[in-house]
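The complex is shown incomplete by one protein chain, all other protein chains being positioned as in the whole.
Chain IDs A and B follow the sequence of writing; residue 1 opens each chain.
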Amino acid sequence: MGSHSPKEDVGKHSIKQAPKSGNTAFKLVLAAVAMFGFGFALVPLYDVFCEITGINGKITGPVERVEHWVDTSRTIKVQFITTNNAGMPWEFDALQEQVKVHPGAWTQAEFWALNPTKEDMVGQAVPSVSPSEATEYVQKTECFCFSQQSLKAGEGRNMPLIFSIDPRLPPHIRTITMSYTIFDAGAFAE
Amino acid sequence: MTTATAHHDDHGHHGPAKGIMRWVLTTNHKDIGSMYLWFSFTMLFIGGAMALIIRSELFQPGMQLIEPEFFNQMTTMHGLIMVFGVVMPAFVGLANWMVPLMVGAPDMALPRMNNWSFWILPFAFGMLLLTLFTEAGAPNFGWTFYAPLSTTYAPSSVTFFIFGVHMMGISSIMGAINIVVTILNLRAPGMTLMKMPLFVWTWLITAYLLIAVMPVLAGVVTMMLMDIHFGTSFFDAAGGGDPVLFQHVFWFFGHPEVYIMILPAFGIVSQIIPTFARKPLFGYASMVYATSSIAFLSFIVWAHHMFTVGLPLETELFFMYATMLIAIPTGVKVFNWVSTMFRGSMTFETPMLFALAFVVLFTIGGFSGLMLAIAPADFQYHDTYFVVAHFHYVLVPGALFGIIAGVYYWLPKWTGNYYDEKLGKFHFWMSFIGVNVTFFPMHFIGLAGMPRRIPDYALQFADFNAIATVGAFIFGFSQLVLLYVVIKSIRGGEKATDEVWEGAEGLEWTIPSPAPYHTFAEPPHVK
Partner (left out) sequence: MFSRTWQRLSSVVLGLFLSPAIMADWELNMPQGVTDISQSIYDLHMLIFWICVWIGVVVFGVMFYSIFAHRKSKGAKASQFHESLGLELLWTALPTAILIAMAVPATTTLIKMYDTTDAQVDIKITGHQWKWQYDYLGEDVGFFSNLTTSQDEIYDRTAKGDNYLLEVDKHVVVPTGQKIRFLITSNDVIHAWWVPEIAVKKDAIPGYINESWALIPEGKEGLYRGQCAELCGVDHGFMPIVLEAVTEDQYQIWLDDQRAAAEAQAAAALGDFSHEQLMVKGAEVYARSCAACHGAEGEGMGSVFPALAGSAIATGDMAEHIDIVLNGKQGTAMQAFAAQLGEVDLAAVITYERNAWGNDAGDTVTPKMIIDAKQ
């Protein structure tokens, strides 16, 4: 490497500009680093966005139990559906397919889970509401989906859900579907 | 070493070093520009070969040549290579060559970083390509790598993919920083921003887009890496994550990325059309404003890629309206190009032919883009061959024709020799026919209901698929003509004048052809 390389030669030209160029470059690097951070900031921002719009039916909870006025003038059909994610061998069912409720009334629903395997397992139910517009009106004081559920090998259990539909629910919504998908949460066990 | 440097510094101008180390150690913007262009050209043939494998399998219904798993690897690698390995490096290469010449700078502002940002690329793509030979195979989840297919369900090569993306991201960011710094700080006296050639303008805006979104891409693959190896759950619902979040973050990067791949081509075409129409560019200022508004809008339209994921109505409407807005500045650009030609004095050398094809075919891609923006209709178009036709129209006769036009336009300045005009025209017509025969039928099969990314299809799609495959081979093999033309021009040919083209304006045409190794050591004065 005894031979010269042309870079020194060019370096001479740019050295004149160096302070200013270095300054601009530094700011741009900062901008790039900030945008990398912004990518991660999108995660909490997205959660906020979801809460506002009800996108994907994400429900935050639990809420304090508040006694609303009960709107007996209308009845909402609430359907419960359950899904097992791939690789989740539990039996997982809603014990009632649907209930009819008046907005404002507190209702309890029961779900059943059974671990048929020979190993202890941890499951996490992920809730989702359809139509997503209804999400913000579904209030839960208790839900098995708020935390991970542990079942020993062969163990089965009833799991409660206590919810109410906010009476401010827009009048065109007459059916709400509450979906729960059970995932194997062994990798995320708390 | 120090003495050698001191010694050589006494010389004013001298040529490049000899041997391979010239290329490894070079900090000369022309050398690096050439390397970027050759790298991109090489990747074009690799990614193109993959495209031909895909088209061969799709020539007729049934699986004949490859297995579905390998087909998915091919579509994924084809997309990644064409986006990150061909179009982006080619634009950076053109910027390296031409931006200093156009603004009257002696070199790029940060020459050593320039060297690094190029030399990262062969390693990034080498790593990506080597995954093809691993037992698990190459990434197979599409170039959009949606979670959880790319996380929980990914082949083990995904980790190499992630590092590859990190490396090309760092390369792009460094390249972009260099371009911004060069444009902002090294312009010749008198070269005000609003006197800059449009290629410089579009690249300046592109570079800002790159600095804004490549780190977001780096963020999203880092989240994937953490999900796969470190037990986080950004995208895994089992741990409280959300696969749809992936798409939001990805497309926050992805949509500006789409414009990163087209804005410099706008710039190139805006240089070429005035030259061959012998008439100043119509609406220079509005071109600058249109480009800036396109860049701004690109940040608020990302969810139009996600119309079917179940967004709330209001969100869907917002993104539909915002997307439709993009048609306005884009339209302004097309109208300006046409007005530039109007009452000009036109000749039709190869660069102009490619530029004209660009205007027509890119606009067709823009039209299908406008159709895709209509959210209700997008429910039918989404993830079909109509989308494939759309983005290939904006990327092949759009971005790629823009690059090829630029190569023909500047080749005499680079090599000092005119290229073979007859072969250039032959290359143009073969490419033009090939590109339309390949991609136009895809509109039909998409509308008729063929989903994208499938290795085999129902019988009613067979005719147009067969035609598209024939077109793909015509287009693919035509590019060998370009290779031949470039090599021929390097080795000799009619000597080019300094001005090269009769109607050409700008600093790059004031220096000798071929451009000396060092130019503008003394900055020129721009009136």
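Simple rule for what comes next: contacts are C-beta pairs under 8 Å (C-beta built on N, C-alpha and C of every residue); 3 or more make two chains touch, one makes a residue touch a chain.
None of these values were measured; they are calculated from a predicted model.
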Absent-chain contact - pick from A:25, A:42, A:101 or A:126: A:126
Candidates B:46, B:184 or B:448 - the one touching the absent chain: B:448
Among B:16, B:122 or B:283, the residue in touch with the chain that has been omitted: B:283
Chain A residues touching the omitted chain (full complex): 56-57, 79, 81, 83-89, 97-98, 116-117, 126, 128-131, 172-175, 177, 179, 181, 183-184, 186
Contacts of chain B with the absent chain, listed as residue ranges: 56, 59-65, 67-69, 72, 135-137, 140-142, 146, 148-149, 152-153, 155, 237, 242-244, 277-286, 308-310, 313, 316-317, 320-321, 324-325, 327-328, 331-332, 334-335, 338-348, 356, 359-360, 363-364, 367, 370-371, 374-377, 379-380, 382-384, 444, 447-449, 451-464, 466, 503
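We take it that only the chains that are shown with their structure count from here on.
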Chain centre separation in whole Å, for chain B relative to chain A (CA means): 36
Touching residues (chain side chain B, partner chain A) in the complex: 1, 4-5, 7-9, 11, 14, 16-18, 21-22, 25-28, 31, 106-113, 115, 173, 176-178, 180-181, 184-186, 211-220, 222-223, 231, 233-234, 236-240, 242, 244-245, 248-249, 252-253, 310-315, 517-518, 521
Partner chain B, residues of chain A touching it in the complex: 1-14, 17, 20-21, 24-25, 28-29, 31-40, 42-43, 46, 50, 53-56, 58, 85, 124, 126, 132-133, 181, 183-185, 187-188
